[in-house]
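Pasting in a structure now, in structure tokens, and then I'll have a few things to ask.
With one protein chain withheld, the remaining protein chains of the complex are depicted in position.
Let's turn to subunit A:
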Amino acid sequence: MINFKTIIRIIGILLLLETVMFLVCSGVSFYYRESDMLDFWKAGGITAGVGLLLAALGKGGERQLTRRDGYVLVSFAWVAFSLFGMLPFYIGRYIPDIANAFFETMSGFSSTGATILDDIESLPHGILFWRSMTQWIGGLGIIMFTIAVLPIFGVSGLQVFAAEASGPTHDKVHPRIGITAKWIWSIYAGITALLVGLLMLGGMDWFDSICHAFATTGTGGFSTKQASVAYYNSPYIEYVISIFMFISGINFTLLLLFVNRKFKKFIGNAELKFYFGSVVLFTAVIAIVLYYTSPMGMEESFRKSLFQVISLQTSTGFATDDYMQWTPVLWGLLTIIMLMGACAGSTTGGLKCIRMVILTKVSRNEFKHILHPNAILPVRINKQVISPSIVSTVLAFCFIYISIIVIGTLLMMAMGVGAEESMGCVISSIGNMGPGLGETGPAYSWNALPDAAKWLLSFLMLLGRLELFTVLLLFTPDFWKRN
């Protein structure tokens, strides 16, 4: 049966970790001498209190966690993190409404980047910093972060890690999961630090640089400006952010290979090739269309196209231009990109390129199979045969993904949201992108949506971030049966 005692204890400890994050933000408030410092202290006090209570309640449970416990723990940990993470927004009356506050926090932790705020610049620095930090922590994963900094999972780290990690297969770069997590986090932190430096060179102040770097490497998309990256109107910043969004969309174990100078393996990776190829193709097509259909010049068309394509494919959601003003066929292309997503094992959302690679190969094999009925046709990726069970998992994943989009869109429409907006919001939420279509596009916030829609979309964000199965499993009756 489910080991609730230990799960409660671990969630309690996680909340203490969140308290530490609040304290970091209150440091920022203190630096700017702003009033939100007290709100962070209040939120921290509540969170620490509940955390200690849970940790005490769960004392003395069996340390070992089963696979089942792993799924429960990860799902509940994410919900708990978001519930308590919204306290600073709510206590300080920056977002006075619970649905909105939860939505904003979940949007941050799931690194979606959709916002309900209509006047971002008016918020104090500490709150903005917390908003950006949620994306950075959530980008690589709360659990992954915990594995790297605290040895609280003991021997069960692997079970918990598997429930959070993205992609159909998980490569290990080191025999021990704790060290793997540390390596990946140091790469992540390294990229972020590099980006902060480059943005400051481009003329951003340090606060905006850090916040934008958090949002870029976490592929979240929260900006500290209402107009997003377009506010700076600087080609340098746009190019730098484009490049770093692209890097953050690469599988982090691959980046580790790159750092260890195993270039051959890095370049030869099938998923990376597909990712790079799709970025090049879509950027070129959109740039050409933009050049002929809009008043933009050649460089500008290329730059806007590159930024928007990478931003949506990596599920970041920064905007330098309102693509809803572009010719409608381009929205269609961008929707395809949103569905596809970048590489597994990165901070991005969407279906992930590795699944697209497997799907294309399976489909091609089907045609071959009709011509050669007796042929044995393996699906080979990076020269290794993918087992049929993984292929069927991928097929099921894609089916469920599409079904949820359809159901979600219908539910949204039932709540009175327009068809275009409904579809845009659902695809954007489940893929953790940020901007949607129509009235929910990059130029607007999502504040106008009904509360019920915000709860639904928050749920979809969690679903998308934990790659469906982890959360959906809890809704299957078999999961709770004793056998």
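Assume contacts are C-beta pairs under 8 Å (C-beta built on N, C-alpha and C of every residue); 3 or more make two chains touch, one makes a residue touch a chain; residues count from 1.
In this text, contacts and distances are computed from a predicted model.
For the chain that does not appear here, its UniProt entry gives the protein name "Trk system potassium uptake protein TrkA", which is one of "NADH dehydrogenase/NADH:ubiquinone oxidoreductase subunit G", "Trk system potassium uptake protein TrkA", "Malonate decarboxylase acyl carrier protein" or "ABC transporter".
Although one chain is not drawn, the whole complex shows that of A:Ala162, A:Leu359, A:Ala443 or A:Leu473 it is A:Ala162 that touches it. The hidden chain makes contact, of the residues A:Ile120, A:Ile177, A:Ile286 or A:Leu449, with A:Ile177.
Contact between subunit A and the unshown chain involves residues 67, 155, 157-159, 162, 172, 174-177, 179.
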